[in-house]
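Missing here is one protein chain; the remaining ones are kept as they sit in the complex.
Which chain is which? They are A and B, in the order written, and residues in each are numbered from 1.
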Amino acid sequence: MNRRRWLFHLVIRTLAHRRGRTALLLAVLAMASSLATALGVVSFSMEKRVAEEVRKYGANLVIIPETARLDVGSGGLNFGVISEPVYLEQRRVEDALAQSGLKAEKSFHLRGALRFRKGDIMVEGVDFGEIRRLFSWWQIKGAWPTAGEAVVGSDLAARYGLKAGDTMELAGPEQTVKLRVSGTIATGGEEDGLLFLALPELQRVLGLDGRLSTVRLLVTAEGENLRQKAATLQAHFPGAKVSEVRQIARTSEGLLAKVKLLMALVTAVVLISAGSSVTGTMSTTVLERSKEIGLMKALGGTRWEVLLIFSAEAALLGLLGGVAGYLLGSAIAQFITKTVFAASSEVIPWFVCVSVGVSLFLALLGSLGPMISVFKLDPVRSLRGE
Amino acid sequence: MAANIIETSGLTRSYGDICALKPLDLRVAEGEWLSVMGHSGSGKSTLLNIMGGLDRPSGGSLRVGEEDLLALTEDGLARFRRDYVGIIFQQHHLVPYLSAVENVMLAQYFHSVPDEAEARSALERVGLGHRLKNRPGELSGGEQQRVCIARAIINSPKLLLGDEPTGNLDHKSTLMIMELLRELRAEERFTVIMVTHNQEVATWGDRTIYLDDGVLVREERNEQGES
Partner (left out) sequence: MALAYKLIPLFLAWAGAVMVLGRGFPGRRPMVAVAGSAGYAGGLAATFLLVRFLPGDLPFGIIKDAVGAGIILMWGVSVAAVYRSTGRDVPLPWGERFAHTRLGAGICALATGILVGAICACRFTGADASVPVFLLLVLAAVVLACAVLAAERFFFSSLTMYPSGMTVALVAFLLLSSSSILRLDLFSPLTMKVMKFAHDFVHQFFESMLIPDHFFFNSFTWDFIGFFFGKQVGFWGALIIWFVPVLLVALAVNLVRLPAVAHIRQGAQRRKMLAAAIRERRSRLVVPALAAVIFAAAVYQSRFPSVEYWDPKPVSVTASPSGEIFIPKKGEIDLEDEKLHKYLFKQGGREARFFVLMAPSGQWTVDLDACAICKPDGYGQAEGAVLCYYCRTLIPLDTVGKPGGCNPVPVPFTAKDDGIHIDGLTLINRWGETVQATTRIKETGK
């Protein structure tokens, strides 16, 4: 058996001997590093998400009815609800757009809920031709729908076991419609939970002829220029609000910043308390094991060699705690993004390094004081039992 | 007479105002078995610790083997201990969560590299071949002391120090331990210095010195030890 293996063996034996204390330390370290990991994962994946949404959002202006509260968030990031259903008049929108003289790609949307198999599902009426132009990242598994067909979001499809070729019967307040599923769509955003059908069809089923809930526009402009165009347009839409898509993203960025701040505070508090509890536990351990330390020194271990054994112990704890913290932290991150942002967070493998780093740092820093006493301990006095 | 393994002159040790060891001149020959007797607090344990490189004298000179212990650094002393000294304690000081073999291997680890086969054979030599995997808690006092002896001799020390090794043992175990030590000494030819306050145990040595209040008061040769 070589020295390294023996050292490992010894450390394992020590940790196994003090099972309770080991478990406690592991829990503390795992908790602290899991919070740090969760913070990192949430901010990392959400920031990326927000940036992605902004980038891939084909439309850069959106028109919504004035009184309808915008569902806060962009694309996949939903944090709110539309309060009272208020609609835009399709004809008026078309006229206003023509009047404004703005060259813009447009896409009309109508949101509603339809009854399907004893439950309500969210549906959106769109013009698929417009969609293909504006939302070029849509990738449909199956075929683009023709008349009497619909596209199902992947989450929805999974929930109801729908696949291309299936027929579904949807009941609205006015009519009931039979649609064939032509394909499924997965964008990673809110589209995954929606059913898309042709706009006129939905208007008929909902009894909302000529009504729209959202208009998305792609104007070739950016920055200050875009703001001006939005202002010009706004003049033509008295009963509606024209906003930049970037603004929406900013809202979610603001929320993200708040969540991050809160998590950072909690993490800081937990890190500090975890550090001090590591110190406390380690000091007790060192005190209890002072005879052992004295013996090791009497057997010929130099102060450094004895220190190495105890540091290895702390490091192993830190490592294990870090790995556990990563798993736990990923779960916490998932929970937070699910509940706060209604989106699923990514699993970022390299965050295991961050987690282990935090945990190791905490374990070693926390046991710094006890380690100094290990280093200084006088073998004669400790063996005598002082 | 063989060369001296230990030579001290004017050796003192004081803790603050308390003088545990008055200037002491002592020579121990290589291969000798020296018993040190005295009351509690007579400085005999201090003497033992100093000669084992565990403690530093306050003054005087001390040579063990080729090493001048006063000149060694802290880590140098540790290296001296691992190469020269084996210690048997009254309280055994075995690591409670390691088995008998592992306790012996711990000494090997600090000395050089652990070698399980060798640790086993050392335990077999002290008659514990059947209790290799037992923890100290599962062993009797005499057995624990034998593990302690195996651990002390595993690195072939030149100097075996015993700090009242039989203090906690009954008469029968004491005899067994002393017999074992004598056998081992015959094979390994180490020097033994044993602190005790048991007159009978002291007579197992070649020579007994009596300490009182840090002063060497008497010295006598033992007939039985010479045999």
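Basically, a residue touches a chain if its C-beta (ideal position, glycine included) is under 8 Å from a C-beta of that chain, and two chains touch if they have at least 3 such contacts.
Fair warning: this is a prediction, and the values are worked out from it, not measured in the lab.
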**OP:** Have a look at B:I154, B:I177 or B:M194 and name the one touching the chain we're not showing.
**Re:** B:I154
**OP:** For the chain that's not shown, point to the residue among B:E118, B:E183 or B:E219 touching it.
**Re:** B:E118
Original post:
In the complete complex, which positions of chain B touch the hidden chain?
Top reply: 108, 111-113, 115, 118, 122, 154-156
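In this section, only the chains that are shown with their structure count from here on.
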Original post:
Taking each chain's centre as the mean position of its Cα atoms, how many Å separate chain A from chain B?
Top reply: 65
Subject >> Parts of chain B lying in touch with chain A, wherever the complex brings them together >> reply: 49, 52, 54-55, 74-75, 78-79, 81-83, 85, 87, 89, 91, 93, 95-98, 102, 105-107, 109-111, 113-116, 151, 155
Subject >> Of chain A, residues touching chain B in the complex >> reply: 1-3, 6-7, 9-10, 13-14, 16-17, 291-292, 294-305, 379-380, 383, 385
